[in-house]
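In this view, the complex is presented without one of its protein chains, the others remaining in place.
Let's turn to subunit A:
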Amino acid sequence: MESLGDTLWDVVICGTDLQQSLLALSLSRSGKKILHIDPNGYYGGTEAAFSLQEAESWVTDVAASVAAATNGTCPWRSASICKPEAAATEGQRAATGLSFPRAYSLALAPQIIHTRSDLLSQLVSSCAYRQIEFLAVGSFYIFKASAPAQASKEMGKPTLSRIPATREDVFSTTAITAKAKRGLMKFLKFVMDYDSPPQTESWGRYADVPLTEFVQMEFKMDNELQTYIVTLTLSLDGRISTKDGLAVIHRHLTSMGVFGSGFAAVYPKWGGLSEIAQVACRAAAVGGAVYMLGTDIKTMQESSDTHDANLVMSVELSSGDTIKTRMLVRASVQDHSTTGDGVSGAMGISRLVTVIDTPLKSLFAAVVEGSPTPAVAVIAFPVGSVTTATGKVSENPVYVFAHSSDTGECPVGQSVLYFTTLSTPDSKEILMQAMDSLLTAIAAEEHAPRSLFQLHYEQARGATNSQTQGLIFDFPSPSLSLSFDDSSLESVRQAWSRITDESVAEMEYMTFPDREGAMSDEDEMYT
């Protein structure tokens, strides 16, 4: 077999995060010589999905890379795992405890994908979607910490209030008053063509102020309705601008019903974006790309190729091979610990992933007749609705993605909750409290759910733009957004154009004929 060093590679891609994997997919019919490596022993990079065992070794790796300060590309901090149930039932495995480690596939960066996202149209036009199962994202809920009940000093039980998502839904809900319904309906109608002339005038002067202010002033929405609206945007700080907020809600509303009734977004089974990355890499391998995991770049330098007047990169791999390539594409290599980044500054998020011992069925009920059973539900804790035992109050919304076992991320009978909030000194405590409160809120409907496994970590946002230097192209660091951000597709296309000959039309980008059809039509008989 030809050794790696004998080939002049057209591109070496480092990392199998979604962006790098989509780049590999986009080049999978180009005939280019592609070497795709990943320093990790698994696919998916920052979007990976882990078994319990893999999660544990990942936590160890994060600690080691933080300690060694070798974490130029590592956006993670403070990763830890806790198994409350294991501690409680010391030695004797509870019947409802954790299943075997591989029964789980926990996503590091779960993102829902709106049905109008270009990611889905690219997966369809490239035929990669055939190997991916998409599940419906169902209802959005608001957590309500109830006020003390009258005639009693005890706090009432917290509840979840479902946000009506469609017009029919708004009419039928009993959760809001008739007056509020009219305001909401008026707003939803407005958003549908917020971007055409008469409407643009009405929100133009609010463009850069928070959306909440706009809907309060122009649609007389009360606090509760404002929370509904902000929750639909999944804004991490709850202060999304009117301009951005209207765009996101427009996307949400127009995504409703695209692939079936009752849902606006989908989630890939078995761990979300990680699955897309793996399928994209497989498609590239089918096209001839060579894959190596657990392989990093040790050194690199530009040199001139003997057969070619053009400059090439000489790259030394940790495997010991030294290879030559015309182009190198990597993840952003900014040092996350020191780099401020525009307005967002040192923005980061705090996450808590927890396995729950009950299926939380009530969260996954289909609301619209004929719609597929949702596998994902979204729950928002509005600003100020979480108070810890030590009296700390949440300054930012906390968002929860509840995943049923239909996602393949946990065994039947269990569920996975992904909590996210902006990083603050108290964010871990806030997330833990939010988890307890949520379990209490759901407890009425199901037998006291318990948390069996908890993975906590912080994720920093690095560079927001791609960078090109000589023969090196660096992708921006992944978006922290909770719904898939189409802007990350733009840098994939940029990288693709750098590698692709000018003769290839942009129209052909990610548009491939089906590879299926290698059907041999003889019918074998065997009795």
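Just so it is clear, contacts are C-beta pairs under 8 Å (C-beta built on N, C-alpha and C of every residue); 3 or more make two chains touch, one makes a residue touch a chain; residues count from 1.
By definition in this document, contacts and distances are computed from a predicted model.
One chain of this complex is left out of the view, and of "Beta-Casp domain-containing protein", "DNA replication complex GINS protein PSF1", "Gpi1-domain-containing protein" or "P-loop containing nucleoside triphosphate hydrolase protein", the protein name its UniProt record gives is "P-loop containing nucleoside triphosphate hydrolase protein". Screening A:11, A:107 or A:281 against the full complex identifies A:281 as the residue touching the chain left out. Contact with the undisplayed chain is limited, among A:83, A:167, A:186 or A:239, to A:167.
Residue-wise, the contact with the chain that is not shown comes from A:121, picked out of A:121, A:159 or A:479. Of the candidate positions A:7, A:65, A:78 or A:131, contact with the unshown chain belongs to A:131. Here one chain is not drawn; of A:291, A:381, A:419 or A:457, the residue touching it is A:291.
Even with one chain removed from view, subunit A keeps its contact list with that chain: residues 1, 43, 102, 105, 116, 120-121, 123-125, 129, 131, 133-136, 166-167, 188, 192, 253-254, 256-261, 263, 266, 269-270, 275, 278-279, 281-283, 285-288, 290-293, 295, 372-373, 375, 406, 515-527.
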